[in-house]
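Below you'll find the structure I mean.
Right, chain A next:
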Amino acid sequence: MNIIMPQLGETVAEGTVSAWHVKEGDQVKKDQPLLDVETDKASTEVPSPVEGTVVEIRVNVGETVDVGATLAVIDDGNLADSKEVTEKTADHQSSSNDEVAIQAKKDHVNSPVGRESASGVLSPAVRRLIAEHHLDPSAITGTGRDGRITRQDVEKYLSAPSQTQEPKPSAPSSLKPGSEVFTRVQKITAEHMVHSKTTSPHVLQSMEIDFSAVDRHRLSSKDQWKKDQGTSLTYLPYIAKAVTIALDAYPRLNSTIADYPQNPSLSINGEINLSIAVAVEGNELVVPVIHNANQLSVSELALKIKDLSERARTKRLTPDLMQGGTYTLSNNGSFGTLFTAPIINQPQVAILSIDRIKKQATVIENETGDSLAIRPMGILSQSFDHRAIDGAYSGGFLLKLKSVLEDSNWQDIF
Partner candidate 1 sequence: MLEKRAYDLFMQNLIKGTSHLSIGQEAVAAGFGAAMRSDDYTFCTYRGHNHTYVRGTSMTSILGELMGRECGLLRGKGGSMHLMSMEHGALGSYAIIGAHMPIAAGAAWSAKYRGTEQVAVCFFGDGTTNIGAFHEAINFAVIWKLPVIFVCENNRYMEYTPIEAVTAVKNPAADRASAYGLEPILIDGNDVEIVYETANKAYDRARAGEGPSLIEVQTYRHHGHSRADPGKYRPDAEVEEWMKKDPIPNYRQKILEAGIPESEIKALEDKIDQMIDDATEEAKNSPTPPVDIAFIDVWADGGASWRN
Partner candidate 2 sequence: MAELTYRDAVAAAIAQEMRRDPNVVFLGEDIAAAGGVFKATQGLLDEFGPDRVKDTPISEQAIIGAAMGAAMTGLKPIAEIMFSDFFAVCWDLVANQIAKTRYMSDGQCSFPLVIRSANGGGSRFGAQHSQSIENWAMSIPGLKVVAPSCASDVKGLLAASIRDPDPVLFFEQKSLYALKDEVPFEEYVTPLGEAKVIRQGTDVTIVALAAMVQRAIKAADTLQESHGISASVIDLRSLVPLDTKTVLEDVSKTGRLITVEENPRLCGWGAEVSSIVSEELFWKLDGPIVRVTTPHIPLAAADALEDAMMPSAEKIIEATLKLVD
């Protein structure tokens, strides 16, 4: 059985081995962690898909290989079958990434759901370590009886180098004093940004939204929410809900362009999978995905966002949570910015920036006379790929978005 480099995110074409947990000759059980791999998007543990013996380790710590490359070979009694299967090299072009993603996914090991501690029972030692280090128990593999997490399991998890933030930067040749070499993550991010801007002609369109209808519900619910969930109820889930409704009406914004410029075609995605950009430590941006976001209520979206943010912050996003996004929300509100022109997350065709929502004086027009009111106002800014749609289409989408946000009965759809 070949263990191959997984694809963590559809624009990812390669990965780096950051730590091995086994060595050649070791006996491994199914779901036992084999190694940690790292890409610009995420770090993750790769568990063993089978029980067997590690007969060969092909890639060393620190080495970067393409998605699909064989990292190790495990003898599970079926060695004859596990010849070189698919060692596909990924195509850096975004258009071929879907294909690669599908292929790699077939060969890729199942996402390690087995990490959920089967018995769920945490001993005092384990509970204390988890509390001290802010861990998610579902991300720790339990090797104890009935899959329980033992203290050694937690200690091992904590000492795994994938928990560290940065990969080792490459040695600088001649640097000006005071300059910083790009980390691997920074390098790859830069490449993607340049690629996106040179691929898609970006147009920015903004809409000012009155959030008082949202606030009527949000403010009356946030205390109970805080009590129940332990987190704040923000505008984000409301906006996410509104976006899915608007995308349903304007599906071309939820699509992807294939084979440009040779034989371009626009395919509308069957699902609405919202990518939510989350800032994590070290100025990194991680973009986990809420699949089928249109099927979720506002509260369900809020819980999902909370979960993904925590996973992103603790570097425990699994590949399936990183892939398949069809439209991106970028939440910049915390900085107080007025509006932002975000960069499209390829191979999507549009991205929405949420900036500050602030109480402002605004004019309410009325038949009986205009008046001034203080309302929470915010600007939503959409960058769209002008190959896919035009300004009228985008404008329609934004108008729809506005009316959903301002006129919905949030109590009903929360």
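To be clear about the criterion, contacts are C-beta pairs under 8 Å (C-beta built on N, C-alpha and C of every residue); 3 or more make two chains touch, one makes a residue touch a chain; residues count from 1.
Criterion applied: all candidates are chains of the complex that A comes from, given by their letters.
Keep in mind it's a predicted model, so treat the numbers as computed, not measured.
J.: Going by the contact definition at the top, pick out the neighbour of chain A in this complex from 1 or 2.
T.: Result: candidate 2 touches chain A.
J.: Quick check on the complex: what are the chain A residues that touch candidate 2?
T.: Contacts found on chain A: 123-128, 143-145, 148, 150-151.
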